[in-house]
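All protein chains but one are shown in place.
Note that the chains are named A and B in the order they appear, and that numbering of residues resets to 1 at the start of each chain.
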Amino acid sequence: MTTRTMTLDKTKTPALFEAIRRHRVLATILFLFVLPWLTPNYSVAAHILIFGLYALGFNLIFGYMGMLSFGHSAFLGIGAYTAGILIAQHAITWWLAIPAAIVVSAAGALVIGALAIRTRGIYFAMVTLALSQCVYFLIYQMPASGGENGLRGVNVPEVNLFGLTIDVLDPINKYYFFFCFVAISLWLISRILASPFGHAIQAIRENETRTRACGFNVENTKLITFVLSGAFCGLAGALNGINLSSVAIETLHYETSGLVVMICLLGGMGTFFGPIVGALLFLLIQDVFSLWTEHWQLYVGGIFIFFVLFFPKGVWGTILEKLHVD
Amino acid sequence: MKTINKWTYVLCLASVFGMSGALAQSDPIRIGLPVPLTGPYGAEAKDQVRNAEIAVKEFNEAGGLEGRMAELLVRDDKLNPGEAATRALDLIEKDHANFIVGGLSASTQLSTNNITKQRKVIYISISQSDAINEAADMSRYTFHEALNPHMTTQALGRHLFKEGMRIAFLTADYAYGHEMARGFTTVAEEVGAKIVGEVRHPLGTSDYSVFLPRLAALKPDILVFNNFGRDNQISIQQAGQFGLKANTKFVTPVLLYTARQAAGDKVYEGVTGATSYYWELQNQYDTAKALNERYKKEYGSYPSDYGALAYGAVKSLLMAVKQAGTTDTEKVVDALASLKYDTYKGPEYYRGCDHQAVQSVLIIESKTAPADNPDDVFKIVKEVAPTEDILRSCEKLGFK
Partner (left out) sequence: MDGFMLQLLGLQLFTGVALGAIYVLMAVGLSLIFGMLTVVNFAHGAFFMVGAYVGYLLYQYVPNFWICLVAVPVLTGLIGIVVERYLVRPLYGRGIDYPLLLTFGLGYVMVEVIRIIFGKQGLPVSTPDALQGAVDVFVGPFPLYRLFVIGVAVVVLLILWLFIERTSFGLIIRAGARDPMIVRVLGVDISRVWLVVFAIGTGIAGLAGYLSAPMQGIAPEMGTNVLIVAFVVTVVGGMGSLTGAIVAGLLIGIVESLAAFMYPEASKVSMFIIMALVLLVRPMGLFGRAGLMS
């Protein structure tokens, strides 16, 4: 009988990576802080920031809890349309509209989650898909949403903070405005994951029956996680609406749900930094390739297949694995 | 040989630097062109790029703006309004585009417009939309070169609808469809024709069999297909297969050149519609002839309707730039707003309150192309001369 021993061979793991692992929030925030200077243009940086947040929210359910949802575009959309309608049609300021968006998407997640949690595996994916398509239909038919034309007029030209007026039409200012929200979210997510609740989430992924046997209320945990996930995705949606000054109905389409799944997988699900890496890779590749050729879908799809075949843990997951960091 | 002394060298170098300095000052006039190169309208978008390139070339060949050349920055908006907004942001922030022309769906043009008007950049839209004329979306910097659903329906409806006729709609359930249906309803009411029913289908439907029995049961004299692109093609094809053509005239507001060529003459046989441009206009307008010739020389065929729109928009834009003598936005806006131009289809101008291009509408009917000229797919039944009559009034659009 052999016993496997895990040795924490500190000499193999560079001290830098140890530090990063310990202070993952700070490291991620720092990375996102300098991101605009690393990307070819500012709009893709803002996109990475926003979709990174979307992916982080989704990762709570997908990576940490192990449940594949194909309907998360619903929360992105509910958040976007809530903030959008409040700003464009009711002249509500951003610091009320954005929290409202978070609350409404969380509420939506509560409803959808309560219905979907009863199913598992591929069926869970399908129920979430079906329910998100119902949300798509409902919002499409709402006159306030603008339907296919989209919701225009989500204009936040300037932000008044502590007496300072910041021109948010300037791409740099806009980026750091979103950055504040994302940084706070990152910190929150990290705290959630590090808490006992966070460990319960991962325990459910590893072995649901045993977690239940240990006395955890699995259904409640799943639902709460789903709601949290919906809240963060709703925030991402609101920020996206402000970023583009409009909300497109495509935000609610199942392709947007599929997009976040791809991003998480590409980056490395179940890792903290993975979703951001995934967003970075996917959006950058798509951006660069669409500039080169009209057949960019061929290359993006091909690269995606390549990653699925050879980097199953995602880029960041594989990097972590190679460095023996667990 | 020794006569070429060092001072000559210095002089030569100085003049070279001087010249390059002058050239460096004459930076290009950048026109962004975000169009859906990928997606269902890829072919139409590609044609828009080609036509826009011709307009740019003609401008440059004529000397540009005192040596400043125009440059086209083509981008793929993937027919997605979010992507279109991003491309507009990039073009303005990173590429420093002076102007933007583009958009092949209502949603993309509206989202692009939302970005450009906030940043005071001229945007000329080249596809149909009623909303872009309305006060909520329009701005001083917004121009609309394409037809809008109201114009199209008024022209077509007045030509076809007669008192007492029974008219049914198959409408795509989105803004374009609704706007077309609304326009046709207005004409029907004026003329005394009866709308006997409307069936709305979700955008992107590929099987219309579920909608057709109901429409057939209404026994309409005219069946109007208020949809676009592939929806239009498939629904007309299937309606024909269900036997509806026997007793009903098929009408569609935008009879697309590329769709007609893709689907073949059997599908579109007997269908009447409207368009902004058909190459046969060359028999009447020298500008159409000139465009067709240039396009034929470069690509061996004729420009399509949507392609020619791109040509018209870029050409009139550059005309305004030349007239204003500068790329300064405010001056170009003034020049464009007061411009009277004939770029490819006869006289046009932009109306004051909504910057809608007042232009002719062509009523066309599909026909079987003769063997020696496979591009001869339409017959121009009528050319509705440019008139503000077929536009909605400024008050109706929300302008005081």
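Note that a residue touches a chain if its C-beta (ideal position, glycine included) is under 8 Å from a C-beta of that chain, and two chains touch if they have at least 3 such contacts.
What you are looking at is a predicted structure, and each value in this text was computed from that prediction instead of being measured.
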In the full complex, which of A:Leu30, A:Leu96, A:Leu115 or A:Ile184 touches the chain missing from this view?
A:Leu115
Which listed residue (A:Phe33, A:Trp95 or A:Tyr123) would be found touching the missing chain in the intact complex?
A:Tyr123
For the chain left out of this view, which of B:Thr186, B:Thr205 or B:Ser301 touches it?
B:Thr205
With respect to the chain omitted from the figure, which of A:Ala83, A:Ala231, A:Leu265 or A:Leu283 is a touching residue?
A:Leu265
Listed in rising order, the subunit B residues that touch the chain left out are 39-40, 42-43, 46, 173, 199-202, 204-207, 209-214, 216-217, 230, 233-234, 237-238, 241-243, 258, 261-264, 266-267
Contact with the hidden chain only, please: which subunit A residues?
68, 115, 118-123, 126-127, 129-131, 133-134, 136-137, 141, 254, 258, 261-262, 265, 295, 297-298, 300-302, 304-305, 308-309, 312
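Methods note: only the chains that are shown with their structure count from here on.
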CA centroid of subunit A to CA centroid of subunit B, Å
37
Across the complex, what residues on subunit B touch subunit A?
37-38, 42, 75-76, 78, 80-82, 85-86, 89-90, 93-94, 106-107, 110-111, 113-115, 118-119, 129, 131, 136-137, 174-176, 203
Tell me, which parts of subunit A touch subunit B in their complex?
40-44, 47, 147-150, 152-153, 155, 157, 169, 171, 240, 244-246, 248-251, 290-291, 294, 296-297
